[in-house]
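Only one protein chain is missing from this complex, and each of the others stays in its spot.
Residue numbering begins at 1 within each chain, and the chains themselves are lettered A, B and C in the order written.
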Amino acid sequence: MAAPRSHSDSLQTPELDLLRTHSLEARNSSYSPYSNFRVGAAILHPDGSITTGANIENASYPVGICAERVAITRAVMEGKVRAVGAKEEDAKFGGLGTGIKALGVAVDTEGASPCGMCRQFIREFMPLDGEIIMFGNDGEYKVATLQELLPLSFGPDSLPSSDEMLQIRRQQ
Amino acid sequence: MAAPRSHSDSLQTPELDLLRTHSLEARNSSYSPYSNFRVGAAILHPDGSITTGANIENASYPVGICAERVAITRAVMEGKVRAVGAKEEDAKFGGLGTGIKALGVAVDTEGASPCGMCRQFIREFMPLDGEIIMFGNDGEYKVATLQELLPLSFGPDSLPSSDEMLQIRRQQ
Amino acid sequence: MAAPRSHSDSLQTPELDLLRTHSLEARNSSYSPYSNFRVGAAILHPDGSITTGANIENASYPVGICAERVAITRAVMEGKVRAVGAKEEDAKFGGLGTGIKALGVAVDTEGASPCGMCRQFIREFMPLDGEIIMFGNDGEYKVATLQELLPLSFGPDSLPSSDEMLQIRRQQ
Partner (left out) sequence: MAAPRSHSDSLQTPELDLLRTHSLEARNSSYSPYSNFRVGAAILHPDGSITTGANIENASYPVGICAERVAITRAVMEGKVRAVGAKEEDAKFGGLGTGIKALGVAVDTEGASPCGMCRQFIREFMPLDGEIIMFGNDGEYKVATLQELLPLSFGPDSLPSSDEMLQIRRQQ
């Protein structure tokens, strides 16, 4: 079925309601004096807990950080989205796909999708089949998986180590 | 037909060859002492001319700029991808989709796709049905349109003006 | 006295010890499989509480976020660094300088300073005379104020509103 959909395949109604409430509420923490475009984000963790984020802008526009990335950085700091048991050698991949069941995003307009930079940031921490729920101001939403929003992604497995690349580079 | 494809729908063989040659060659301008991952990019303009880019890294990793974005900034500066005749009021949208026929990207490995941040940057200047050609070190390639790589994009039309958003915000 | 200094002018010994402990400890939350360069950061709030951050990298290097910025986004979300009582009209400036007494940064080497992008991000939320304490792996440190690290800064007061700029632009 083509994205976006108007229903979630992975969330039950109470989970969706929780994500909506927190995504919309998170907009209140937005620091967006330049665009006035408030964005709230919320991560639903497998244990039912929530981590929120909001966009934080800067006088130098490129220095600001979107809501989705703020939510994920918080979750990483709180130990909720990184594989703790991974061997150090595996850490590069071990962090993937752990601890994010779904990600909600809410705006003051009819709805918006994560920008490409956020899709890329999310890629490192959320499974490709994880759902992203995009809420409008009225709570209406659309749903797409990360794979649908970032197909053919450039992920950790696309990038050999700096040392491996140096060998390859020298052979060119 | 599902992306990626192994052929281009929009380019003739000589155009594809031109894009490949320039994308691969552009890797030589890469400044990538941190990842050692050289990336070259090339824009094919409607008039048959080419603008190239390469990734330029920084000791503070987030400050570096990818090859695709370097190519586009150069093309903007050279007046090749922005609608010159647009009224100032229309400039926000007038720049879209003008002057990029296809974008090539080349790496030292078997091939890689543009990161999400670049897909977002490209979105502002390339038509959604424009093709992105992803070349591996041996010249083999895969093809996908921007729409396929960045579906449900957050573009200029997703963002009301700062002034409009201020009115909306005050009503919340 | 020229920066950096080897002592803090604003912190008492217990505060400095607290900042050191948390900055060094925060490195354990670092997700840095690409650089392997772990960075921890800690904010000391006026009430004596601490908010920490660590660097979070991405396969697309420019998409990663430094430790200092992670710490500040968390503090913003927790309501610790933004002026709550500011009028909406004043919010642009009201957020400045509230809630950050000092910022600590710790690395695995002999010490390092915040990158320019972080200095710019911090600028929006920390007073210019606030101290940044840069810790090496052994706990030794150097001190400089934000003003010393980012003189002649481009801050919120450097940027007229988008609407004001439009008027100015039309007169050029």
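Simple rule for what comes next: a residue touches a chain if its C-beta (ideal position, glycine included) is under 8 Å from a C-beta of that chain, and two chains touch if they have at least 3 such contacts.
Source: prediction; values computed, not measured.
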Contacting the left-out chain in the complete assembly, out of A:A54, A:V81 or A:M117: A:M117
Residues of chain B (touch criterion as defined above) contacting the omitted chain: 29, 31, 33-34, 52-54, 56, 58-60, 63, 65, 69-70, 72-74, 76-77, 79, 82, 91-92, 95, 117, 120-121, 123-124, 154-156, 158-159, 162
Contacts of chain C with the absent chain, listed as residue ranges: 3-4, 34-38, 108-109, 112-121, 123, 137, 142, 144, 148-154, 158-160, 162-163, 165-166, 168-169, 172
Missing-chain contacts mapped onto chain A: 34-35, 57, 59-66, 88, 115-118, 161-163, 169-170
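One rule holds for everything that comes next: only the chains that are shown with their structure count from here on.
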Interface sides of chain A and chain B: same vs different residues, half threshold: same
Computed distance of Cα centres, chain B from chain A, in Å: 23
Computed distance of Cα centres, chain C from chain B, in Å: 32
Shared-contact residues (touching 2 or more other chains) in chain B: 34-35, 115-118, 162-163, 169
